[in-house]
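With one protein chain held back, the other chains of the complex are shown just where they sit.
We call the chains A and B, going by the order they appear; numbering starts again at 1 in every chain.
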Amino acid sequence: MIHPSAIVSPKAKLGDGVSVGPFTIIHDNVEIGAGSVIDSYCEIGYPTPLADGQPLVIGAGARIRSHSVFYEGSRFGDKLVTGHRVVVREKTVAGIAFQIGTMNDIQGDCVIGDYVRCQSNVFIGKMSKVGNFVWLLPYVVLTNDPHPPSNVLVGATIGDYAAIAAMSVILPGVTVGERALVAAHSKVHRDVAPHTVVAGNPAQFLCDAGKIKLKDGSGDPAYPWTTHFKRGYPADITAGWDAAQP
Amino acid sequence: MIHPSAIVSPKAKLGDGVSVGPFTIIHDNVEIGAGSVIDSYCEIGYPTPLADGQPLVIGAGARIRSHSVFYEGSRFGDKLVTGHRVVVREKTVAGIAFQIGTMNDIQGDCVIGDYVRCQSNVFIGKMSKVGNFVWLLPYVVLTNDPHPPSNVLVGATIGDYAAIAAMSVILPGVTVGERALVAAHSKVHRDVAPHTVVAGNPAQFLCDAGKIKLKDGSGDPAYPWTTHFKRGYPADITAGWDAAQP
Partner (left out) sequence: MIHPSAIVSPKAKLGDGVSVGPFTIIHDNVEIGAGSVIDSYCEIGYPTPLADGQPLVIGAGARIRSHSVFYEGSRFGDKLVTGHRVVVREKTVAGIAFQIGTMNDIQGDCVIGDYVRCQSNVFIGKMSKVGNFVWLLPYVVLTNDPHPPSNVLVGATIGDYAAIAAMSVILPGVTVGERALVAAHSKVHRDVAPHTVVAGNPAQFLCDAGKIKLKDGSGDPAYPWTTHFKRGYPADITAGWDAAQP
């Protein structure tokens, strides 16, 4: 299950049944959990002194798509899934079932919760903190430098179940509250209260998130989205969501 | 013309004179028209159950640049041209002479007309409908989820000869009319009338497209652009444009 054209270090620790595609490189300081599938043209465990010798640890059951690059020194829970050509730098820690979209660029020193889903071309700057069950839509950028260039790095914080729509920028140090929605193409320069919607440049309070209606004909509230969207989450998780709804 | 380092499935159907570059992978369920050139590091016909077994069909005379990924199940007319590292998912159908820019990410289930030109880093979400002779400039994003995340996907519709300038986002279900211009960095949340210009966040009506003057010293109208821009289109096409002008 290791393609003959792949270059796999004998020092790398690969779990049972790990598959490595054509032309992929696995460096020394890497641990990959059982049953993971690594596509072609990937470079896994890219060496960097910034990792301080820490290994890249990828949990069981990962699926890493082609042309992706993972640095050494980061750590992922089980069931990591990526699109194509992602980059993840050193010292980022992510929970289980992290979905990284095609062309995501995730800088180092980030803390990312469980079941986070990023769509294409998301950029997560150094020092970002992303909660559980967060959605980052295409071309979302989390910044960290309040007056670039500087040595003051202040990451953004994204609360559980928040969703940030396409091409929005979160400015350094901003907190987006739990279950909030940031509308598309917003520039968010101050904190967003939980379960509210903001929009615009600069982003302004628009309404309580519960006021957004589902466009499926039901007229039910679209937020919190856990009432109606469950695709791909385990049944024990969504059962908890159902029990929590009023 | 198949580089010895390429991995080409014996089941793939390659037309006469197809060229395959170093380290490129061609999977089973692929048909590539005569005279096509596939660069290095490409993965063509990436398998997915979402393709329902349909092949990837690429017409004659294609030029696919390096590091690109095409899923099985999509279909392209003749003379496809791509930049580097594009991704195209399953069940998208495009007409002839489609130009896909570097780092474009084209999701599945899209319908794309003839002679469409996308510049770098364009994102076309699932269910989008793009007409003929459309221009999408760098970092344009066509979205599809009116309240993410949800199961309601409503693509955007882009009319013939429309041009959408850099870093604009088209919101779900919006129709951009024929020959319209969306100015750079706009958020388009409602329909754009044919042959008009919109700009801003949110985008507002700016003027009739015919009022924009060419900055080439002539003072002629810049729109419809078919009056003055013909580079790369066949003579029989541009002759039709000339005949149609008043």
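A few comments on the model shown:
Operating definition for what follows: a contact is a pair of C-beta atoms (placed from the backbone, for glycine too) under 8 Å apart; a residue touches a chain by one contact, two chains touch by 3 or more.
Note that this is a predicted model, so its numbers are computed, not measured.
The hidden chain makes contact, of the residues A:R85, A:R117 or A:R179, with A:R85. Of the listed residues B:P47, B:P138 or B:P194, the one in contact with the hidden chain in the full complex is B:P138. Looking at B:Q107, B:S128, B:T157 or B:N201, the residue that reaches the missing chain in the full complex is B:N201. Although one chain is not shown, part of chain B still touches it, namely residues 5, 22-23, 39-41, 66-67, 83-85, 102-103, 117, 120-121, 135, 137-139, 163, 165-167, 181, 184-185, 200-201, 212, 214-216, 222-223, 225, 228-229, 231. Seen across the whole complex, the unshown chain contacts chain A at 5, 7, 23, 25, 41, 43, 46, 67, 69, 85, 87, 103, 105, 121, 123, 125, 139, 141, 143, 145-152, 154, 167, 169, 171, 187, 201-202.
By definition in this document, only the chains that are shown with their structure count from here on.
With angles rounded to a multiple of 5, the C-alpha fit of chain A against chain B returns 120 degrees of rotation.
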